[in-house]
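Pasting a structure here, questions to come.
All protein chains of the complex are present and in place, except for one that has been dropped.
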Amino acid sequence: MKDRRIGVFVCYCGGNISDYVDVNKVRDAIENEPGVAVAKTHMFTCSDAAQQEIIEDIQNEKLDGLVVASCSPKLHLFTFRAMAERAGLNPYQYVQVNLREQCSWAHRDNVELATDKAIRLVRAGIAKTRLTEPLSTLRIETKPKVLVIGAGVAGLRAALAISDLGLFVFLVEKEPEVGGWTRKWNKMFFHDQRGDDIIDMLKDQIKQRENITLFTNAEVVEKGGSVGDFSIKVRVGKDDTISLEVGAIIVATGFDVYKPAEGEFGYGLDGVIRLPEFKDLVTQSNGTINYNGRTVKNIVYIYCVGSRQFGDIDNPNLYCSRYCCSAAAYEALCAYEKNPELHQFHLFRDMRTYGKHEVLYEEARTRQSIFIRYEDEDPPVVERVKGKLRVRVHDQLTGGEELEIEPDLVVLVTSMVPRENDKLVDILKLPVGLDGFFNEIHPKLRPVETVVDGVFIVGAAQSPKTMAESVASALSGVSKSAALLMKGYVDLEPFIARIDTELCEWCEECTKACPYDAVEKVSVDGKEVAHIIESLCKGSGACIPVCPKDAIDIEGYTDVQVKAMIDALIQEAV
Amino acid sequence: MARVNPSFLDEVSCSSDFNAFACMNCGVCTAVCPMGLDLLPRRLFRYVLIGLEDKVIENTETIYTCLLCKMCEENCPAEVKIAENVKCLRSYINRKVFKL
Amino acid sequence: MDPKEPAGNAGLKVLAFSTNNISDPGIDLAGSAHMHYSPSVLVLPIPCSSGIRPSWVLHALKAGFDGVFIAADGTDCAYLPDCTDRTGKVFTEAQTLLKENGYDPKRLKMAAICSVCAESFVSHMENFQKDLIGLDTA
Partner (left out) sequence: MAKQLFVTPYRCIDCKNCEIACSFIHTQDPQKPALPRIRAYTFKGDVHSVALCQQCEEQTCLEVCPTGALVRDPETGVIKRTDACILCRTCALACPYGNIHFDPLNKEIVKCDLCDGDPFCAKYCPSRALIWAEEPAPDLEPEMEVEGLLGEEEARYSANRCLDCGGCSECHECVNVCPADAVKLDMRDEEQILEVSSVIVSTGFNLFDAHLKPTYGYGRYPNVITAMQMDRLLSPTRPFNHVIRPSDGKRPDNIAFVLCTGSRDQTVNNRLCSRVCCMYSIKQSQLIMGALPLADITIYYIDIRAFGKGYDEFGEQAKAMGVYFVKGKVAEIKETENNNLTVFYEDIAGGDGLKDAEHDLVVLSVGLLPNIDALNLFDEGLLEADIYSYVKEIDEDINPGKTSIDGVFVAGAASAARDIPDSILHAGAAAAQAAAYIERMRADK
């Protein structure tokens, strides 16, 4: 190993570190470590002045490795990487040691031991840095085109917004018609807009756009490449397959309406229908609401069908579907508008008409909808007795009184469930959560991004949403795609797997372990070995322990680095 | 087992001010009632809404315990005109029970 | 320098493998909230707990650590939906390796530490160090 010239900078962080760690003692303890050329302390390493001094040190001392022992890397890893870059040092030869969150702050009760630990941590950082190699990001030129999968309200709106920004869109819809569930629906809360009107309006606009290509009866069958440069195969109609090259993918595959099991709240009995079917009845009505030729006078709504499930159900839907309370209250209002003589009973658990939707609940009550609360463990029972529907329920609001209602119609307020999309999940390698919906990286900070770079999830494919919320999420996905593509290139982190082709004997274990299809078989000098597709590897390291030959390492966390760090951590501090 | 009778509500409702159905079942009225009766006023009107006529008549005495002090009305987050509703209920009882 | 550990855990050295995205923020939070745990707990960050080589665990014990703790991603892992199973496999393999080399497999412990699991991390460390006291030296 060639001699390294490493700079180590230990931060006081005002007093946040230095009050509990003897910073100078740390500096003294490591300044003669092999490879250390400069060892200094700074009051605030992150300050402009200190950064400037460090840059000068890097340049004057010709440093080829850098350790900053300061706060958590979550805070300033990128700060110092950028600083290293400005100084002409390879940013991946920089290692940050966490002396604040994981040392000084945690051990404020013992300065001596905190200092002892700090020395070990810095030494481990140096040990790691000593074994770093210059790495470079993988720069990928991005294609200014976006694939939108699913042409429901979210997909259509997303396509328009992308087109607005001057990017090309390929919009792929599985069904022969666009519009998804929204097309099928009449008036919708919260603004009384008709679903079919909205879809028609969006469809018209899309037709006028030259930079949107719509494929119906079409399905994505293959995905290659990676962020910024995907190659996609789409099957259109029965046999045609076309190839597309896109920079980003927006998945807007929507939801399905929950289909209750036979007998679940009487489902299957004559007169027991789901909310979407009831919506159609209300739409068709002129004055009275009719079902199978009979006039409906009394309606029972049962809430939480397919949501917040409990008891002995296989794979229960534990989640709340969020839209249903508001939708049912709204539908009751629509029904009341048609026929004010109706008696409507709502069997609910918690009314979740959040935010401004509260007004729907309030109006439904003043339009004489009666709300009856059933207990989680004691759901209502729907039967057909002597040709008549009968619903039995204990009303918690009336001291658990057992009530019997004889409705003409039972409306099951059904949940949104994830679509069966196994093929697409497999093709895109999308993460699916416990609830079956696609999983974002972080619900608050990165709600439309997935672990697959360049693939975004929007609308009800991510979780149940109202139409307005789906559209907001779709536009959010557009923002993210545009931010990615309009720069023209994307840089990928180089901390990915690498194969020692000497050791590798191609046993397939790594390729089986990789969820991202990042390992392929290649031939090197006539020998079959594994090869990492750089643009696909995420650097999780999942392949590391499965390799029987220990032939894989993750850059930045190699076997020798980890072992050197362990040795440095255990070495007596002084 | 009690049979729900939705038309009972129409029988009790005596004026456009009757709005017991606007109740969101928060229970504040019961908790502030100076008479401290569990039934008053929320649950009593539940009986009316659901149409449990027997229960209502059973509680005739309770209905007349109300002071019409409007403590409940003052605190009701849903603007239910509780005192007005009680009056309607009394008028119903007068007709039904006391045959007035 | 021979600093003395506060009574209770006899300064037993614990190496904690923690993950950049999930458990490290949890351990950071323990510090930010000024909770205390033993300074002989030393954290080594890695990308994902399913990428730990069992041999690293053995290496740590041979080097002189008294115990190794894997702060696993659990179901929060952003890389792998089945991270728990994979890390579980690593854990079992590492325990077998320890047994083969004459180490008590109890010297390795694993628990999912989420990004806000500060209190849970601290109590795991306390309990682990306590458990380690009772173990025979290898």
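As written, the chain order gives the labels A, B and C, with residue 1 at the start of each chain.
One rule holds for everything that comes next: a residue touches a chain if its C-beta (ideal position, glycine included) is under 8 Å from a C-beta of that chain, and two chains touch if they have at least 3 such contacts.
If you're wondering where the values come from, they're calculated on a predicted model, not measured in any experiment.
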item	value
Contact set of the excluded chain (shown chains only)	A, B, C
Among A:Asp350, A:Glu406, A:Asp550 or A:Glu572, residue touching the chain not depicted	A:Asp350
Omitted-chain contact residue, chosen from C:Ser32, C:Ser55 or C:Thr92	C:Ser32
Residue in contact with the excluded chain [from A:Gly477, A:Pro494, A:Pro515 or A:Pro545]	A:Gly477
Option touching the unshown chain, where A:Gln193, A:Asn290, A:Thr511 or A:Gln571 are the choices	A:Gln193
For chain A, residues in touch with the removed chain	12, 14, 43-44, 47, 157, 161, 164-166, 188, 190-191, 193, 198, 201-202, 308, 318-320, 322, 350-359, 362, 373, 375, 396-397, 399-400, 435, 437, 443-445, 447-448, 462-463, 467-469, 471-480, 482
Sites on chain C contacted by the missing partner chain, in the whole complex	29, 32-34, 118-119
Positions on chain B contacted by the hidden chain, ascending	24-33, 36-39, 42-43, 74-79
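Everything that follows uses one rule, which is that only the chains that are shown with their structure count from here on.
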item	value
Chain-level touch network, classified as line, ring, star, complete or other	line
Chain pair with the higher count of C-beta pairs in contact (A-B, A-C)	A-C
Gap in Å, rounded to a whole number, between the CA centres of chain C and chain B	63
Inter-chain centre distance, chain A versus chain C - centres from mean C-alpha coordinates, in Å	28
Distance between chain centroids, defined by C-alpha means - chain A, chain B (Å)	50
Chain C: positions in contact with at least two other chains	none
Parts of chain A lying in touch with chain C, wherever the complex brings them together	72-74, 98, 100-110, 112-114, 116-117, 120-121, 124, 431-432, 434, 439, 441, 451, 495, 513, 515, 538-545, 550, 554, 557, 559, 562-563, 565-567, 569-570, 573-574
Chain A residues within the chain B interface of the complex	298, 343, 345, 351, 361-362, 365-366, 368-373, 392, 395, 397-399, 401-406
In the complex with chain A, residue positions of chain C that touch it	1, 3, 5-6, 13, 15, 20, 24-25, 27-32, 34-37, 39-40, 42-48, 50-56, 59-60, 63-65, 75, 78-81, 86, 89-90, 93
